[in-house]
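What you see is the complex with one protein chain gone and the rest in place.
Naming follows writing order (A, B, C and D), and every chain is counted from residue 1.
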Amino acid sequence: MAIDKIGSILRPFTALKNLAEKPDTLDVPRHYRPAAERYRGFHVNDLDKCIGCGTCAEICDNAAIRMVPVKGKEVGVGKTQYRPAIDYGRCCWCGLCVDVCTTNSLSMTREYTHISPDTDTFFILPDEKGIHEKDFPQGWHADEKINFLDLERVTMQELSAAERGDSFIEIVKGFSKEQAVKEASRCVSCGLCTATCPAHMNIPEYIDAIWKEDATEAGRQMYKTNPLPDVCGRICTHKCETACSLGQRGDPVSIRWLKRYAMDQIPASELNTLVNQSVVKQGGKKIAIVGGGPAGLSAAYYLVLMGYGVTLYEKYPKAGGMMRYGMPEYRLPYESIDKDIDFILSLGVELKTNVTVGKDIPVEKLRDEYDAVIMATGFHGGRSTRVPGTDHPMVFQAVDLLARITNGDEFPVEKDIVVIGGGNVAMDIARSLARMQKKKYGTVSLIVTSLETRDIMPADDEEIVEGEEEGIVFHPGRGPEEIIVENGSITGLKTSRCIRVFNDQKMFAPEFDKNDIEVYAAAQVIEAIGQGPEFDVFAPFAESLEMAGRRVKVDQFFQSSLPWLFIAGDIIKGPDAITGIETGHQAALGVDFWLGKQPDDTLSTIDEVLKIALGFQREQVTQLEAVLAAGSLAPAVEAETSKLLASEKADLAAVEALLAGRNTRIHLRQEMPRAVRRRDFKYLEAQKPIPAESASATIKAITEHASAGFRLYTDILFLTKSKELEFSLDGLRDHQKATAERFASLKD
Amino acid sequence: MSDIVTINDGKAIMPGANAPENREYNMFIGPNHPGIEGNFALKLSIEGDIIQKAKTEAGFLHRGFEKLMEERLFIQNIAIVCRICVPDPDPNEENYARAIEAIGGIEVPRRAQFIRVLVLELSRIASHLFTFGGHAGTIGLYTMPNWSISDRDRVLDLFEELTGGRVYHIFNMPGGVRRDLPDGFKNRVRDVMDYVESRLSEYDDLFFNNKILLNRAVGTGILPVDKAIAWGATGPNLRAAGFAHDVRKDDPYEVYEELEFDVPTAADSDAYSRLIVRRREIAESIRIVRQVLDKIPEGPVWNKQPNPLKWRVPAGDAYVRTESSKGEYAYYMVSDGGVRPYRVHVRGASVTHGVHILENMLAGARIEDASQIMFSLDACPPEVDR
Amino acid sequence: MNSGIGLIVWIIAYPFVSFFLGVLLGGYGRKLTARVQRRVGPTWIQPLFDVIKLMTKQTNISHGYMHDVAMMMLVGGTLMTMYFVPVPGFHYFSQFGDYIVVMYLLLVPPLGMALGVGQTANPNGSIGISRALQMLAGYEITLVMTFIGFAMKHGTTSMYELMKLQQAGGPATWGIFAEPLLGIAALFALQGMLNEKPFEVIIAPHEIATGPMTEMGGKYLGMMFIQHLIALPMELTIFMNLFLGGAQSWVEYVVKLFVLFTLVLVVNAVYGRFKTDGALRFFWKLPLPLAALGVVMIMANGM
Amino acid sequence: MSGTYTVPTGRPEAARGEKRSASAIVAAIAELGGESGFAVKAPRRVEGRVEAAALHGFAAALRMRVGFEHLSAISCVDWLADGEFELVYHFWSYRDNCLVSAHVRIPRDTATMATLTDLWQPASFFERDIHEMFGVEFLGNEDLEKYILTDWKGPPPMRKDFVSRDFAHDHFTYKNYEPSWDEMIDGGYYSGGQNGGQA
Partner (left out) sequence: MSDKELTQRSAWETVLASLKKRSLWMLHYCTGCGAVELPPTMTSRFDMERFGIMPMVTPRQADILLITGYLSVKTLKRVILIYEQMQAPKYVVGFGSCTINGGMYWNSYATMKSLDRYLPVELYLAGCMPRPEAIISGFNSLIDRIDRGEANSWKDYYENYEFYRKNQEHTFGDIETHRSIADDAQYYGFVEVTK
């Protein structure tokens, strides 16, 4: 070792050799010194790629990211107009936001210098260019190999093709507890699903509850907007999953299966405690609902909770509508339907089955006997291709057959069958018939043809795959030409190749290549190209009822041109169960509005805020009035206070008007992704820990701060986007400041 | 009274503020004083130029880390733990990650373990180089900090390339590390190691063999081995007393067991010994780094952990120790099975060196040596304050 | 030039010339040190900027009357000394005051500083002053000893005369070559006088927070800087006059000044500082005995 | 300061000798009598529970008779729901390279504990820290005056019922930004009132 403990006088002088060498100093800042390839510099964000899920804001340990609504950003399935704004008065450049980004739109550049006396410049809305609009090379960015997010979903256990091929036992086995918790843990709680779900279910909330192994809470969250969670947990079209932010780079969360898992954990006997609704019978007001499908049941549920007397008319022997009569049992076991329906009925809904309104009981009678009628008759009429031969008795409508299967009615099942149609109903009937063929003949010989090619077939992909596993042969992209009938019996279906289904205007206008002809041998043909309403029931009002195309025209309250008649379900929107549930809910609210009662069952956040704003404003007015009444003010102060009082009163009126227009609630819920709403209120959480009871308690605590009142208004403006409100932001800001100061002076 | 600039508690003490016959007077060193490592203060009671009594004062850097960690998610804490010791941040990340791994039974891929060792040793080199600069500064040899701190910058460049950050790396994650080595990184590490090694001999010429250093440091601040153990000295300060305890050897973690290195010790336990032990540790660290580069296996660098927003660590507790450049660095973590740590206790290496050992050693020392003694202990105030 | 208008011009201009030289030397010193430290360093006239900055600061602290007077003493004393040190073309005052006067006057600035710093009541400042006074016991005695030797050898105490003698005799008679023992001792003393490492114990930022300068800010510190910059060439000139034969032209003067200062600087750059007692011990152990030996040898030769 | 405590500076006899395994240490602890709840938790980690009253005796015996010379740390955990503080003493043996963690539970409302400063000097720092951060009294420790939180007037901050976020909100003010991209967003950005701030 070159160290001795004697020390040296001369050796230090070797340092003088540096006099002849070039200094070590870098010529910064004259020359920019490039940072490393992975440098964590300022953020950049591809604003178009970004979906505004806000996961970056969630993971930020410094609360440095705030989601702000950017103008011109389209809102759609799985997209909000919100984008992250970053506070460099908070950021610690850890890059967790980049690593967790669901779309990989967020990254960091190698830029590292920002100097300013103005703190406002440290709060930026990063775009593709970065803080100074300069082109710096990319720095820290997402790594292919390191994924914070769980991009792969937990595989759902299913019966194998062999096990399920000849039986109607439910295919999906459902999650085990571990699987459910694991799947639930994948969720980033962005709430894009809520925005997309027709019923706006509190999806992140119930997934969170499942993750916390609290199925009861999950159920409670579901029943807030969906009284048929058991059913939806099985057959919902799960549009939410297309919106899921995890789907951007991986598999979306299995929201539907999680819902099913949670509801499976709750026995029917506990449903009542779960919902925990005390039904107050109002008496007097009675509502008739025609159709016991999802829409009717949903409307019945919410109306009965609001205290109306509800009678449900169902033409089949059992309630459930398409859920029962249009879904094969292997997808939706009857117990599940019964569980949901029995619970709704147990709340006091009167069910009249085997009653066909319009035939057994005239609609006029309902009109006269009840205060309102909700018509939710659904799509029970199958559509026909109308090609030659469709009048043959061995040509069936899918919906009819499905209902017959449910009812246990006998019908012929031939050895070779062709199903026309590429939707989920076609899959349902094809797979049901395949099972029956297997049972009867031991083999499956079933062909499905559809206009759409495989990639654009409307049926769920897993349905097609499973169908193939069960032995169904698919011939997609073929249009039916003729059902060949020989000697009175069907021998086959002649098809031609479908060149395209939609024209340039995206309208349904199929074109065929008549030279490309194929014939599929079959003794039985099933048409499953869509369903339509049966408007017989409206016949008496045909003249007075306004129509919008093939559907009944309704206003925002789902009220038809006949004031007593509300419409819900497939006949105005859809068709699918979850949309039916939502329209039923909205129609119930519409009825309630029409009948002049304020609903208070499921206050949304905006309502709570509005109410608090109201309280705050009233408090202001009361205080000012009290001050004025005391009368001990100097004349100048008194004049000032009077002015203030007047303006406060105007504000009060504005808030009252806003609250009175209850329709805002209905529509706002659809426009605002829940998570975004939640994030907007995150500042409230940051100020106080969230009390266990409710978010509203939190918000109430906030109103104690006069200054927070102002924030409240800005949020209302954000939420309502109400430009009509008479106060502008700037005015409000000054106004609030002045108010605070004046109050301070008044107290002296 | 006029205001004078030595500030502490807003009071300035005049010489002879005590009774006139008493020659003892009080003097504050710090928090604003170049002779103090970081933001820290010494209250000295002096007679002549002999320190009679010394009392440390900390808390100027207190941020309440242990509290902040309880209010943050497990993943969020990886961004803040490194801030606890600024010159040598990586033992914090290491401890935090390893505590969670111990509680949750999380495996770390071997490649990641090697990378962690690489990071820890580079951090040790950087920290020691920093200390040399500080120590040389206390005796007024300002050429040395200019050299060693700019050489340290070479190591920081490596960190920047590997982790994306110069000082705070935020690189260790429970389950592994955040990124793999960049292309060609090994060669650049080798280059820098060669460079640092070549510079060490120049340091020897300028600094470690400098007659003035020996004049100042030999025999200054002696800490006998019995006292070193009794007062809880660890790390280089303990080894300078001739007691070869090294957490890397005696409580091995990551892959230290597979690497060959010596534990340098010295006998005299004075300021010079402590300096020389650090000087030799750099050489050992370079040796370790080279072995890591040779032995590092291919493979993944991170075992996937759950979605960070919904990441629960099972209930349990763990006490993990790491050999930082300052000494024994330990974390005691308790998890109650939630998404946030229930309690994290940070036992910085300097809680003994920077407080009681310093106080004990200053008593009886000359005022000129106070600063040198503090730097020779390499006390890091943010570790004390947290 | 040592009479008439030329003299008046000199008297007025000399402080500025000296200050300018000090600035250049100071800047050179910082630049050279920087290069040893492998960095670029400041501009060559950086000390000028520093002084301007300090003198234009709005200084509103004063620790009392003595504090202000002391600053006058500091700069005034240095200026006074400066006039008695002969430089090429200007030795008017050195005929009135010999080296003994210079030695005496050299004590005025530290005294002024002591008074001023004492007023500030800062313990760091007090320690710094006590260190400064202790250091005097080190380098001042050595310096005086070397000078006694010279005076004995040449039989004069006039710096100008000594300078002239050396210039007449050529480099071989330069003190450093003629009396190497005295020369080496005086080099150490110069290092101490200039307060450079390893004898820089007065400022010692890490120990006593710049000692006497602790309480000085703005104009006060500016005054101290000016004093330092004027004293720098002056102290070097004293050494030059005694041991390097002074200078006959300004070119020679400046060259010698820089060469001499370079010697001081390189030592400063590669060493740390002694403790106060260490520095004193060093002076008493090496330079002082050397000087004494030199004196003894001169006495022996003279006898 | 060295005179404040009569801290033993000599090394105990038991600290020298052959290296023992973790299970041998468990046995050695059991031999001390009274403490049988110790078990090997992980390699080089032994853990057990000790009654509060017995801790000092246990620690002394551990030092003198088993040879654990190094007090690595004293940690405190606030179990608010249980109404207890848990003090965890981490002892390290240089002889055996093994850590013994002794867990002690004390009631939260009357939190007192015997000091270990007479055995280990480092205990002084940890105890003062726990006193400051949790409010635990250490009987016999003469140096419990405020050290880190000298300017602090609130409750001991590490207690679970103290919420840092609340405190920060009540006592400090956050920035109100008026960013330049205000017009890029719907409704315009306004960071809110006095207490608005980000979160």
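Here, contacts are C-beta pairs under 8 Å (C-beta built on N, C-alpha and C of every residue); 3 or more make two chains touch, one makes a residue touch a chain.
The structure presented is a predicted model; accordingly, all values stated were derived computationally and were not measured.
Taking every chain of the complex into account, the absent chain touches A, B, C, D. Residue in contact with the omitted chain (choice from B:K43, B:H62 or B:R111): B:H62.
Within the whole complex, the absent chain has one touching residue among C:D98, C:E215 or C:E235, and that is C:E215. Although one chain is not shown, part of chain A still touches it, namely residues 23-26, 28-29, 33, 35, 42, 61-64, 87-93, 112-117, 119, 122, 686.
On the side of chain B, the interface with the absent chain consists of residues 3, 5-8, 10, 31-34, 38-39, 59-64, 67-68, 71, 79-80, 83, 86-87, 130, 133, 145-147, 149-150, 152-153, 156, 166-168, 382, 385, using the contact rule stated above. Listed by residue number, the positions of chain C touching the unshown chain are 30, 34, 37-43, 46, 49-50, 52-54, 56-61, 205, 209-210, 213-218, 221.
Note that in this section only the chains that are shown with their structure count from here on.
In terms of Cα centroid distance from the overall Cα mean, chain B ranks first.
Between the chain pairs B-D and A-C, more C-beta pairs are in contact across B-D. Between chain C and chain D the centroid-to-centroid distance comes to 58 Å (mean Cα coordinates, whole Å). Mean C-alpha positions place chain A and chain C at a centre distance of 85 Å.
Chain C has its Cα centroid 43 Å from the Cα centroid of chain B. Across the assembly, chain D contributes residues 163, 165 that each touch 2 or more other chains.
Counting partner chains per residue, chain C has residues 36-39, 269-271 touching two or more of them. Only residues 63-64, 66, 68-71, 81, 85, 87, 89-90, 119-125, 682-683, 685-689, 705-711, 714, 717-718, 721, 729, 733, 736, 740 of chain A touch chain D when the two sit together in their complex. Residue ranges of chain A in contact with chain B, taken from their complex: 1-9, 11-12, 14-15, 24, 35-40, 55, 58-61, 92-96, 99-100, 108, 139-140, 143, 145-150, 182, 184-189, 208, 211. Contacts from chain C toward chain A in the complex involve residues 32, 34-41, 266, 269-271.
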